[in-house]
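One chain of protein is taken out of this complex; the other chains stay put.
Labels run A and B following the written order; every chain starts at residue 1.
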Amino acid sequence: MSQAKVPAWVNLALIPFLNILLAFVVSGLVILAIGEDPIEAASFLIYGAFGYNEGIAYTLYYATNLIFTGLAVSVAFKGGLFNIGGEGQAYIGGLGVGLVCLSLDHTMPLYIIAPLAILGAAAFGAAWAYVPAYLQARRGSHIVITTIMFNFIASSLMVYLIVNWLKEEGRMAANSRTFEESAWLPHLSDILAPLGIDIGYAPLNLAFVLALVCCVLVWALLWHTRWGYQLRTLGTNPTAAKYAGIDTAKVTIWAMLISGGLAGFVGVNEIMGANHSLLLNFTAGYGFAGIAVSLMGRNHPIGIIMAAILFGALYQGGSELAFEIPTITPEIVIVIQGLVILFSGALEHMFKDRIEGFFIRRAVA
Amino acid sequence: MTTDTTPYAIELRDISKRFGAVQANKDICLQVPAGTVHGIIGENGAGKSTLMSIIYGFYEADTGYIEVDGKRIDIHNSQDAINAGIGMVHQHFMLVENFSVLENVILGAEGGALLKEGVETARVELQRLAQEYSLDIDVDAIVEDLPVGLQQRVEILKALYRGARILILDEPTGVLTPQEADHLFRILDALKEQGVTVLLITHKLREILASTDNVSVMRQGQMVAHRETAKTSKEELAELMVGKKVRLTVDKDEATPSDVFLSAKNISQYDKQGVKRLKNINLELRAGEIVGIAGVSGNGQSELLNVLSGIEPMTEGELHVAGQVITAKAPKDAAQMRGLKMAHVPEDRHKMGLVTGFEAYEAAVLGYHNSSDYNGKVLMNRKVMIDECNQRMADWDVRPPNPHLKTANFSGGNQQKIVIAREVEQNPDILLIGQPTRGVDIGAIENIHEQIVKLRDSGKAILLVSVELDEIMALSDRIIVMFDGAVVGELDAKDADERTLGLMMANAFNKEEQENQKGESA
Partner (left out) sequence: MFETLILMLDATMRVSAPLILAALAGLYAERSGIVDIGLEGKILGSAFAAAAGAAVYGSAWIGLGFGVLASVFLAMIHGFACITHRGDHIVSGVAINTIVAGLTVTLSMNWFSMGGQTPTLSGDARFLSVTLPFADALADVPVIGLIYSELLSGHNILVYLAFLMVPATYWAIYKTRFGLRLRAVGENPHAVDTAGISVAFVRYRALIICGILCGIAGAYLSTAHNAGFLKDMSAGKGYMALAALIFGKWRPVPVLFACLLFGFLDALAIRMQGVEIAGIGEVPVQAIEVLPYVLTVLLLAGFIGKAVGPKAIGRPYVKERA
């Protein structure tokens, strides 16, 4: 009842803002510690991410991956599950995309391949999430540990498949052959150019649109379907879920399937949109970054889009920054990401309790 | 009691404690002479456990202080209490289950950085204690392998090993068999002989009368009476415990029960630990009647509601509802039970009846969320849900009438109205309703009671569980009393009075009669 006295904007805006501010301040201190000017660094970073069309397009390209993994973490989290296996699910999702493209690109047009590849990504990603989900729902194995293990298993499986089966004959590089153009997801540069918008060589592609569609679908699924209703009930009050006669095991498994499918879409952006071949380690930590995105975005699609763009900007701006100030590496972005997870996740009560207490006292006084 | 010159073993002075809006203890004073067994009796929620937690340093009192042997002591944590010679046997044992008895006993009193020495000393000391107080136990046994009675003995040994001269036992017989309970009372006698002061918290009158020297009664956070046990009676204590409340009246006509809507045959339930929580329950619920289940909370009422409503499976027995037979082998879950036109207002709306993070209109369909009323082909029909919620809020006078307000932000009474409206408006044949007016303000109570009677008059079968005797007596047509997981009595509401019910709830009524009969036949 006490929460009634805390204005909504405190929880929706003020606390996330303070958390991210603190993350930036600490990162600024790191930059200061290595002898650079954080303000200067920030201005390069912002310019790199938003200062010109190509930069913006790159930002959105990175954001695409982060929207997928952020949504993946959120859907599971809404059901009270911590899916830490987005990395592996994204990796295997990419395998699904790659297999569709490699087998159909000689014979089929894009409008056949694209939907099949999207389905492949979802199916493979979901399948990879199914085993941990089943073990959690039916055998009580802790999903955090099993999904971590499945990340490693995915990694080894992909190395094996790519090196032993999918690698191009006679080449050293561990990736598949480049797909025919019929299996390339159109870049937005081609679509925007006639409109007079030049985004240079940025690999921003139609997967970005898919990401936005996923946001809408997830929003509808969670807040406008009875399945979403059941999921949210389970996630916030498992006892009430039992009272309501909800089959918790079934909801748990489906939540993870959807979560895994969403993570798998990273493969669409990376494999079909950007790289046009199946390669090692294309997931590059996006699965883990999804945790930061969903925490920042407070598990809501709108928040996730905003957080994904923020982190996308950090990725893009970080590369730009490294170019301008060579002593600062792009990895500084990973530090910021970690700090965001720390402050808005692990230390969420630190500010929240105090600030809410402040408003409650003020309301009482 | 004792003369003024000998200090009390423990004395409480004006102890008060508040949790948010709840005044758990108010100006509590208590004097306990050394070497006596002092009973503290009261209904659930009277504040007994909070008071004991304050003495044991688990909470700090807002005001007031504690004296031990005439000296004022400050207790900030359990260590302070232990140092002052206070030991406690908690209702839920504070034992590390996969430790041996010995390890549990020495935890926190190891007597050195290495265990070896402490263990050997403890072994000898335990032997001595065991003999002195007849507390035999295998000190190397693993606690989780021991029966509950012996686990409790470990708790007592733990306290004694720390040199406790004052021992608090919180509802110690709640988990014991009658034989184990008898043994416990013999142990308490032995403790008393050795000069240990015992504080016995219970809601069972029989135990108070059988084993205490003095008794204090708590009601609604206050100490309402102190009596010498020898000079009081079950009747007096029962009345003090329940209190003379403003008599609730509900206008209602004579019930006209007709068809049997629900019948439970020999239903039993065991929990995960294998303890029998429901013992061979038989009951019938007819259309057009309200059957009230009276009892001190924790005597199987919650389990009964959970089993009847399909939330928990039964272990034995049969349940007949709407022509269907439900058994342990052919169970039905909560959703299926709703399908049989059974609605359920759960005892605890926060834990079960609501999702407090949901907006009111969402919480107002919990359990019925799959109904075609609220669903289109794919999406839920929010407009219907919100319109209906608006309508119900008007009908049931829910304030504020805002379907978009988070459920957590309504007052208790209004939350309860949301839940009751949800269940009642489904037009069920059977309504299970637990603690309908807990935490609800007076005005709303009347309204809720009227609705329940109205439902009865329209030919529904209603099972009412409440720890409020008033409510049971005002609403019920028939009253069933539960004690320790079993039905111990049934009477027509017309024949029920507080004294009789109070005695039945403490399982003292039948006992007395039985004993009289035994006496006569002997």
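Assume a residue touches a chain if its C-beta (ideal position, glycine included) is under 8 Å from a C-beta of that chain, and two chains touch if they have at least 3 such contacts.
Note that this is a predicted model, so its numbers are computed, not measured.
Participant: Going by the contact rule already stated, which one of A:Val25, A:Ile39, A:Ile112 or A:Ile145 would touch the omitted chain in the full complex?
Facilitator: A:Ile145
Participant: Check the options B:Ile106, B:Leu184 or B:Leu200 and report the residue that touches the missing chain.
Facilitator: Considering all chains, including the one not shown, the answer is B:Ile106.
Participant: With the full complex in mind, choose from A:Val6, A:Ala114, A:Leu231 or A:Ile291 the residue touching the hidden chain.
Facilitator: Selected residue, touching the omitted chain: A:Ile291.
Participant: Give me the subunit A residues in contact with the hidden chain, please.
Facilitator: Looking at subunit A, the ones touching the missing chain are residues 30, 34-35, 82, 84, 131, 135, 139-142, 144-146, 148-150, 152-153, 156-157, 159-160, 164, 285, 288, 291-292, 295, 327-329, 331-339, 341-342, 345-350.
Participant: Can you list, in ascending order, the subunit B residues touching the missing chain?
Facilitator: Touching the missing chain: residues 19, 24, 49-50, 53, 56, 58-59, 77-82, 88, 90, 94-99, 103-104, 106-110, 112-116, 118, 158.
As a convention for this text, only the chains that are shown with their structure count from here on.
Participant: Can you give the whole-Å distance between the Cα centres of subunit A and subunit B?
Facilitator: Here the centre of subunit B sits 47 Å away from the centre of subunit A.
Participant: Using the touch definition up top, name the residues of subunit B that touch subunit A in the complex.
Facilitator: It comes out as residues 20, 309-311, 333-338, 344, 346, 351-358, 362, 365-367, 369-370, 374-375, 378-380, 382, 406, 408-409, 411.
Participant: Sort out for me which residues of subunit A touch subunit B in the complex.
Facilitator: Against subunit B, subunit A makes touches at 1-4, 220, 224-226, 229-230, 232-233, 236-237, 239-240, 242-247.
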